[in-house]
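Here the complex is missing a single protein chain, while all its other protein chains stay put.
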Amino acid sequence: MRINFRANRQITIAINTALIIGHFHPKRNTRMHCLADVAITPIGPIDSIEKALELAKPLLEASGQEYVIHDGGFTIDAEWKDAMTLVGQIHEHLHKSGFVRVHSDMRVGTRTDKAQTMQDKINVVEKKLKQ
Amino acid sequence: MRINFRANRQITIAINTALIIGHFHPKRNTRMHCLADVAITPIGPIDSIEKALELAKPLLEASGQEYVIHDGGFTIDAEWKDAMTLVGQIHEHLHKSGFVRVHSDMRVGTRTDKAQTMQDKINVVEKKLKQ
Amino acid sequence: MRINFRANRQITIAINTALIIGHFHPKRNTRMHCLADVAITPIGPIDSIEKALELAKPLLEASGQEYVIHDGGFTIDAEWKDAMTLVGQIHEHLHKSGFVRVHSDMRVGTRTDKAQTMQDKINVVEKKLKQ
Partner (left out) sequence: MRINFRANRQITIAINTALIIGHFHPKRNTRMHCLADVAITPIGPIDSIEKALELAKPLLEASGQEYVIHDGGFTIDAEWKDAMTLVGQIHEHLHKSGFVRVHSDMRVGTRTDKAQTMQDKINVVEKKLKQ
């Protein structure tokens, strides 16, 4: 057999160590802002990507978070927890709408040096490109 | 003009509707299981990807969640909320460790037809490839 | 040792089989059109993502391919080979400009049922969202 799977590894269940107490608190919310560019793909009929955006849109809107819908999905500009909860609820909503498998590819950036919105990011790129 | 900007589109936004009341609750946790394959990149010195994994490892371990560290990052096998909280806390920890910008690329899958662990997924692929 | 690496697998070098002759021709170009949404990250100083776009822009322009620069990188609307060659040359250019490590996250879609440009895709989403 040529192919060698990740499968061969043993998957371990980790146990708590005192070492990092102070870092990990399962219930603690992060206070980070993030920009999350999400491409969502329900596995199903051919027009499913557009259908996913159609189904996601009212949840994005009702969330009160800043977002942009673009041709590849949507970008959310929010606190980490709010962004991730929102994407999770969109997955749930797609499942309730009949898709048994949903996949999201998320590119998520955080930074601590300054607050940066989507528009700030665009402005930096624009400025650079105009030089 | 060859260039065709996403900028040119004008996507209209539907008004918040009662339709989806009942779907969106910002504080409500999802009950979905997910498999999240995370590639984490702190923007910084050259060895930062390996450093990121080194810093992430104790948090992964202390989380009590199932996970695998692989050459491209790590995969978490957990409830949506727990997986996303964990990745958020790893971002926070990397920031505390001195990285001002951290980027994660996450491939996250959910499904409702059956419970599927990482090992189940591997088994399906193995079985298919052995045929 | 808790962590179990993909590392444990043996990496195989495949040999040619007659089985799929007819499918694989290393020199043969594909004739597929694709939409490739590329997020490019040189591993290095803090402003490297914006710097990457600044360095990429003249190559995108000189390529004669249709493209859009957006806040997360750029999207190329081209034949598969041309899109991939272009991204490869951007990597090379970034290396020549001093970045020793460059990472691209590419979301690439192909379809055979119809020719679909970036604008077509946007139009479909717009239409759906306006309903």
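For reference, chains read A, B and C in written order, and residue numbers begin at 1 within each chain.
Assume contacts are C-beta pairs under 8 Å (C-beta built on N, C-alpha and C of every residue); 3 or more make two chains touch, one makes a residue touch a chain.
Quick caveat, the model's predicted, so the values are computed rather than measured.
For the omitted chain, the shown partners it touches in the full complex are A, B, C. The omitted chain makes contact with subunit A at the following residues, 2-7, 39, 41, 43-44, 46, 48-49, 64-68, 70, 75, 77, 100-101, 103, 105, 117-119, 122-123, 125-126, 129-130.
Residues of subunit C in touch with the missing chain: 1, 3, 5-7, 9, 11-17, 19-21, 23-26, 28-30, 32, 34, 57-59, 61-64, 69-71, 80-82, 84-85, 88-89, 91-93, 95-96, 100-113.
Mapped onto subunit B, contacts with the missing chain fall at residues 3, 5-11, 13, 37, 39, 46, 50-51, 53-54, 57, 69-72, 75, 105, 107, 113, 118, 121-122, 124-125, 128-129, 131.
The working rule: only the chains that are shown with their structure count from here on.
Arrangement of the chains shown, judged by which pairs touch: all-to-all, with no pair of chains left without contact.
With centres taken as mean Cα positions, subunit C sits 21 Å from subunit B.
Between the CA-based centres of subunit A and subunit B the separation comes to 7 Å, rounded to the whole angstrom.
Across the assembly, subunit B contributes residues 6, 9, 11, 13-14, 61, 68, 70, 100-101, 103, 105 that each touch 2 or more other chains.
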